[in-house]
Structures are given as C-alpha cells and as structure tokens.
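Right, chain A next:
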Amino acid sequence: MRRRSRWSPFEILFWLAALLPFILFPTYLPLASQIAIAALFAISVDLILGYAGIVTLGHAMFFGLGAYFAGVISVRGWGEPISGLLMAGLFAGVIGYIVSFLITRVQHLALIMVTLGLGFLTYELANALPWLTGGTDGLRGIRTWPIFGQFKFDLWGYTGYAYALAVLFLCFLLSRRLVNSSFGLALRGIRENVKRMPAIGADHKGHLRLIYAISASIAGLAGALMAQTTNTVALDSLSFERSADVVVMLILGGTGRLYGAILGTIIFLVARDQLAGINPQYWYFGIGILLMVVVLFMPKGILGFLARIVERRK
Partner candidate 1 sequence: MAEPLLEFRDVRSGYGEAVVLDGISFALPANGSLALLGRNGVGKTTLLLTAMGFVSVARGSIHWRGQDISRLAPHKRARLGLGWVAQERDIFPSLSVEENLTVIARPGRWNLTAIYALFPRLADRRANMGNQLSGGEQQMLAIARTLMTNPSVLLLDEPFEGLAPIIVEELTGAVRQMAADEGIALVLVEQHAEVALRLTQDAIILERGMIAHRAKSADLLRDNATLERYLGLKLGA
Partner candidate 2 sequence: MAEPDIVLRAEALRKNFGKLEVTRDVALALPRGARHALIGPNGAGKTTLINLLTGQLKPDAGRIELEGGDITSLAPAHRVRRGLSRTFQINTLFPDLTPIEAVTLAVMERERTAGQFWKRLAAHGDAIEESFTILSQLGLADVATRTTRTLPYGQQRLLEIALALATRPRVLLLDEPAAGVPKDESAALFSVISALPSDISVLFIEHDMDIVFKFATRIIVLVGGGVLLEADPETVRSDPRVREVYLGHGHG
C-alpha cells in the first residue's frame, strides 16, 4: 500500500519532458496547451470512470459550464485569470454536486444515458440563452488579463502553455493524492463491487457524490483554462462530441491510471494533428484504425501495454 504513493523516476522524467516544448518545439505551444487542457479534462473523467466506475457521456457539461463561467465573468468585466479559474471550478463543482444526486440513483446504461441527457440539456440551455452565452455564435469579447498582472497571453502561446501546464500539474498532484488516499481505496472498492459496500457499512453514495463533485470541478477548471487561454467559448465546449472524445482519449490511454488519461490525450491529439496535417479530409480514417488496433492488441490501453512491457523486463 505504501508503494503506490512514491514517485517513480518515470514520473519525474515525464513532467520534465512536459517542459520540453518551451525549448524544443516553441511553434507547437498552442497545441501543447490544448493537450494540457484536454488532459486535465481527461483526468477529471478518469476519476469517476476509471476509479469509481461511473461511465459518462456527458462530462462536457462541466467543462462547458466552467468555460462559460470564466468567459462570462470576463465579458462582464472581470478578466483576472486565477480568481476566475477558481470561481469557475467552484461553480462547476457545485453544479456537479447537485447533479450527483441524480447520477447516484442510476447504474449501467441508464447512468450513461442520464449523463448524456443532462449534457444535451445543458447544451440546449446554453443555446436558449443567447443574451448570456452568445448562442451558436459563441461568447464574444472575452479578454483575459495578464497573469499576476505581468504575463500577457502571447501569440506564440508561451504564457498559455505555462499557465495550462501549471494548473494541470497542480490538479494532477491533487488527483494523485486522492487516488492514493483512503478515499481512493473506497472508490476502488465501489468499482470492484458496489453491492458489497453497504455491507461493510460504507456510505458509497456519499463517496460517489463527493468524487463526482470533485471531478466536475476539475472539468470546470479545464473548461475555464480553455476559455482563458483562447478567449473563446462556444457551444461546442458543451457538446456531446467533446464528452465522447474525452472518453475515447481516456480509454485509449488506459482507464484507472492518471497517466493513462494524459498519455491517451497526447497520443490522440498529436495523432490527430499530424494526420489532419497530412490530409485534412480523411484523417479520422487513421484515428479509427488506431483505436481498433489499440483495442485488439492493447486491451488495457496504451499505458497498460507499456506497464506490461516494463514489468516483463524486470
């Protein structure tokens, strides 16, 4: 039990490598920050899907709520990024907590479909309130102030990536601690056998509500990051496609491992960027093949596959 929480050399290497884009590929910084944001979103889904077994097809709901919250306060005159970010995360978390009362009532397909339905309802709600959200055209006039009043968001994306990476790292630390805590163990218990939980006196619904709210909050942070680093928010931030994509990235990397969420995001978005660069029209053919190959040959996701190789070497 102790083993799990120690930092391995791989992890340290990984986070150092995350700094490389600053020096080696500065022209890829915008992509890198988009990946960091998506990875944060994927981590939020991993917390509920990978660790608590809540499959969701509607998590963009919280991503979008966070994004709109940060965007709207900026449009209304408060463009300070860090406080905006925190408020957006809090907002998404509160909504997440409220929604969790519905979520914990259902399981399996019904659960997936309720998350999907709530996601669509939120999307339609945003569409129905153009005075607040800008409707289909998206929110106009977001201006994010420099971070600490010092660092302007620049065209190259230095500030954007640094900001996104810092938030990702902090949330990762929090999530890592969470999954290695007693609460993380309780979540694994729920995933392994919900039916047994009440019989050991566990308030598993309470656990589920808590993790759902935390996850929603992190998703909201990711959304707010997107709003702040790109100054754009539109309905797509709430869309079913975004909900589905994040699940795809997560499974691709491997669920139930935080690095799986990050790795899956990197592979998916880089593959997509490269394939689309080669052929903007048919890139998803390549993505489709990638997904199929991963399932056939790496049933535990790419990270699970790598972990097995490392284990064999030992």
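Behind the choice of candidates: all candidates are chains of the complex that A comes from, given by their letters.
The working rule: contacts are C-beta pairs under 8 Å (C-beta built on N, C-alpha and C of every residue); 3 or more make two chains touch, one makes a residue touch a chain; residues count from 1.
All values derive from a computational prediction rather than experimental measurement.
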Mark the candidate that touches any copy of chain A in this complex, from 1 or 2.
2
Residue ranges of chain A in contact with candidate 2 within the complex:
1-2, 4-5, 177-178, 180-186, 188-189, 192-193, 195-204, 206-207, 210, 214
